[in-house]
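Got a structure for you, questions after.
With one protein chain removed, the remaining protein chains of the complex are shown where they sit.
Think of it as A and B in the order they're written, each chain with its own count starting at 1.
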Amino acid sequence: MMSQASGYVDKPDFKSRIARIWVNVQKNRERYILVLPGLVWYAIFAYIPIYGLSLAFKKFIAKLGIFGSPWIGLYNFRNVFQDPSFVESILTTLIINVGRLIFVFPFPIFLALIINELRLNRTKKILQSIYTFPHFLSWVIVASVMINILGQKGLVNSFLGMFFNIEPISFLGTPSYFRPLLYITDAWKGAGWSAIIYMASISGIDVEQYEAAEIDGASRLQRMWHITLPGIKSTIVVLFILAVGNLMSGGFDQIFNLSNPATIKVAETLDMYIYRITFSGSVDFSFSSAVALFRSVVNLVLLLVADRVIRRIDGSGLLG
Amino acid sequence: MYLLVDAMGSQKKEFGGNNQMKNVKRFICLLLAAVLVLGLVACGGKDSSNDQTEAPDTQNNQATNNNESSENESAEKKYEEKVTITYACPQVVEGFDFTEGDDYVKWMSEKFNYVFETTNIPWGEWHSMLSTWIMAQNMPDVAIYNYGEGTHADAVNFVEQGLIKRLPDDWKTRWPKVAEVYGVTTLGPMLEELFEGTYFIPRARFFYNLPGDPLADHWSLWVRTDWIKAVGKEVKDHYTIPEVLEIARLIKEQDPDNLGSNLIPISMTAGNAARFFLEANSTHWDTFYKDESGQYVWGATAEQTLEGLKLWYQAYKEGLLDPEFYLLQHEQDLEKFQTLGIAGVSYLGGQTADVWNYRETFMNDTGNDPDDMKFATLLGTDGNYHQRDLINYWGAIIFSPDVEDKVFERWMDVMEFQCSEDGYVQTAMGLKGVDWDRDEEGNIVSLVDEDVLLVGPPGEAKYPSLGHVVGSVILWDDLAFDNPNIPEKYREESKALYQNRYDLSTPETFTKVDWTVWTHSTENMRRARSIDYPTEFANIVTTATSEDHLVELYNKWIDEQMSIIQPVLDELNSK
Partner (left out) sequence: MEIAKKKRNYNRHRFELLDAIILIILLAFATIIVVPFISVIGTSFATQKEALESTLLIIPKNPTIDNYYRLFQDPRIGIGYKTTFLILLIGVPLNMFLTTSLAYGLSRTNYPGAKFMFYAILLTMLFNGGIVPLYLLMLELGIANTLWSVILAYGVNTFYFIIMRTYMISLPEALVESAKIDGAGEWRILFKIILPISKPILATVLLFYAVDRWNEWFNAMIFLRRKDLIPLQLVLRNIVMDSSIMDSLSIAGPRIPRFTEGIQSATIMVVMVPVMCFFPFLQRYFVKGIMIGAVKA
């Protein structure tokens, strides 16, 4: 009230703002207590170790610890960027992960939607359980199963040879098949597990909406599109933004196990590059911190951009 | 307001019937799981009940020490104070008590009066985990460090920052036997000179039976002698690469065992193929070396490397190699030869200790005669054997900088004993007088039945502790030459193999280590070392569509790597 008047802005306004904030704090006293345990945990076990990332700018001397090690500026980053393989690996990572967003991300949603439509309750439960099985397989196992199925002496090639007289195709050794292979196996392995989140979200949709729509004459497909899907929209949006915030990471186990010397050129992501660099020798904490920091910063930028863009389009982003 | 909750409750009752069935099912499941777990904990705990490290009375020391070997020792030291020694290495069997878990460790811990607390390090994490502990200044008293060319930079780091113990300057006079073994590793003295002090005690592969210097590797050709004879070729103990390919061609044509499409003339992983075609032909294929003009050059650019690559491509195109060799992992190539019997040639480990074991598995799994397989030396196209010194070591013993003197000295005493002749044999064969003894000529004779398993997992073997854990400084490669449990003719075969590697090579093809390159650890070198040569070359072989294309890809690859390689060459040449 007073603030909008001519020139008397600063002092009285400042004081009253503090006063207002204090009142607000008092009013929400219980909320602060509610979040206290979690925040304490984050402060100690998440934030303190983050200080370790400062090693990216330091030369790690074990006896001086992280705090005491000397600063050397951007030296570590120079080393990192000088390797041409590093830049290539970033591109490869982006290409693979953007493809993942497009092809793999929608699949669990689709799965949750159609499972939801199934009316045979017991079958539904059994199927739900079955779909989570592959989550428990390590990629090592999945890779060896893939070899059995897609190898030149495997099932698929035997089938093609027998019925269509096609020469064996090297599914696993052809670079251009590598990304589709990644996406298909990723969906196969992870969709059932990720679908659980969507199914929980669907459980929270008001059933009355369905009945009302039915009375209004909406078909099942229409109900799915206009009620179920929007009902879980906030979940989808959040998971999507988080996926964008993971664009520079992830997938190491899968790629490590599914790639081989024949396909290595299209498969070297940032994680694979780091593995190659560090596996052969020195444990250089400064170097790995530099790479980790670089990756985190890129992910952060992508996440914030995605959040902003979606908020523009849709009205609500991560914050809700 | 709280009607909400009631509404929820009533909803639950509606489906009551179903719930009951489900509850019963779930209860059974839970019960099963609980029973399973209880059962496991009960019987699984059998061996680990020895976990309680109780201090045996010093009185018992003399009473239980019924072992005759102690009489043979000159210095019978009595240890008054019991010390606790902490130790970590990948060979530690998780959950096994290395102080009293079997008779051997009991004997050792009583003789030397110590409590041995061991920690396992998973193989895949050997270097990274131990390094983490060292850097955090929280390492055990003793550990085995995976020292190698690639980890040398870290070793330098540890020494510079005082993160591992510097042995006292008089250690060689106090523990002369250990010093002797240390001397033949060649690595130990080199590091000592470099660091101006001893920080690492490399464990020697050979001491009593050292084949020679530089040390020949045990990697060998595996061949099916019955197939070689069937195609009319000679069975020898050495073949050049082209000779092997010729044999493979004939095997492919004639298919002696009628395996059809299952036949794999040459079974190899990408890594072993790189060894077969490149390493065996071009000694320096993946490193730097001084050429005739005294300048450092990159081995990948050597003529013989390209030559080997072409042969690799040829073999791949002709179908002599497993068409999906690049998919093979771990020991899958070994399995095809040894378990399935569908391979004619392979290139695998051939340690003396295993020459009988491999044949036995081969015999049992394929039903063939053990002499249907043989080991041979692989020569390059120039008729010479190519190799870089294997260096007589595997793993290095290091101590914590904070280790107590009495702990350090006690463990050094243990290692001193393990270097003695009897102590050494015990590390592999059990207690003298109980499991083995010497005859009049000094040869080792076994005192146990053939079917008694001496070494193996807890619960199956008599001495699960036998390995290199209890202070070994000499490893088992040595003993294999004298081991009565391995048929003599195979031991002789192995000795001959080692010998012909010296006979069929020149100092240029079978070289000693260039320590300058080995210890060069700048940033550029680290980057250069990150090149995965077998994978890169395998990629070229599988991508090429013709031999000309192969050469093109090869040259392109060389050019691409130059930005990483050239700085290193400059550094090396300016030294």
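Following the convention adopted for this analysis, contacts are C-beta pairs under 8 Å (C-beta built on N, C-alpha and C of every residue); 3 or more make two chains touch, one makes a residue touch a chain.
Keep in mind that this is a model prediction, so the values were computed, not measured.
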Exercise for the section: Taking the full complex into account, find the residue in B:245, B:429 or B:497 that is in contact with the omitted chain. Expected result: B:429
Practice task
Check each of B:161, B:209 or B:351 against the chain that is not shown and name the one that touches it.
Solution key: B:351
Exercise for the section: Check each of A:42, A:81 or A:225 against the chain that is not shown and name the one that touches it. Expected result: A:42
Practice task
Give the residue, chosen from A:82, A:174 or A:235, that touches the chain omitted from the document.
Solution key: A:235
Fill in the blank from the handout: Missing-chain contacts on subunit A, rising order, are 21, 24-25, 27-28, 30-35, 37-39, 41-42, 44-53, 65-66, 111, 114-119, 125, 127-134, 136-138, 140-142, 144-145, 148-149, 153-155, 158, 188, 192, 196-197, 199-208, 211, 214, 220-221, 234-235, 238-239, 242, 245, 285, 288-289, 292-293, 296, 299-300, 303, 318-320
Handout entry: Footprint left on subunit B by the chain that the document does not show
Key = 1-8, 11, 14, 19, 22, 25-26, 29-30, 32-33, 37, 40-48, 51, 88, 91, 94-97, 118-120, 122-125, 129, 132, 135-136, 138, 140, 330-331, 334-336, 339-340, 349, 351, 353-354, 357, 360-361, 365, 428-430, 446, 451-461, 466-467, 476-477, 479-480, 483, 485-486
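The definition used in the following text is that only the chains that are shown with their structure count from here on.
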Completion exercise
As the complex stands, subunit A meets subunit B at residues 60-63, 79, 82-84, 147, 151-153, 170, 172-173, 260-262, 264-265, 276-278, 280-285
Practice task
Within their complex, state which residues of subunit B touch subunit A.
Solution key: 127-128, 131-132, 134-137, 148-154, 157, 161-163, 261, 270, 323-324, 326-327, 521, 523, 526-527, 529-530, 532, 534-536, 538-539, 542-543, 560, 563-564
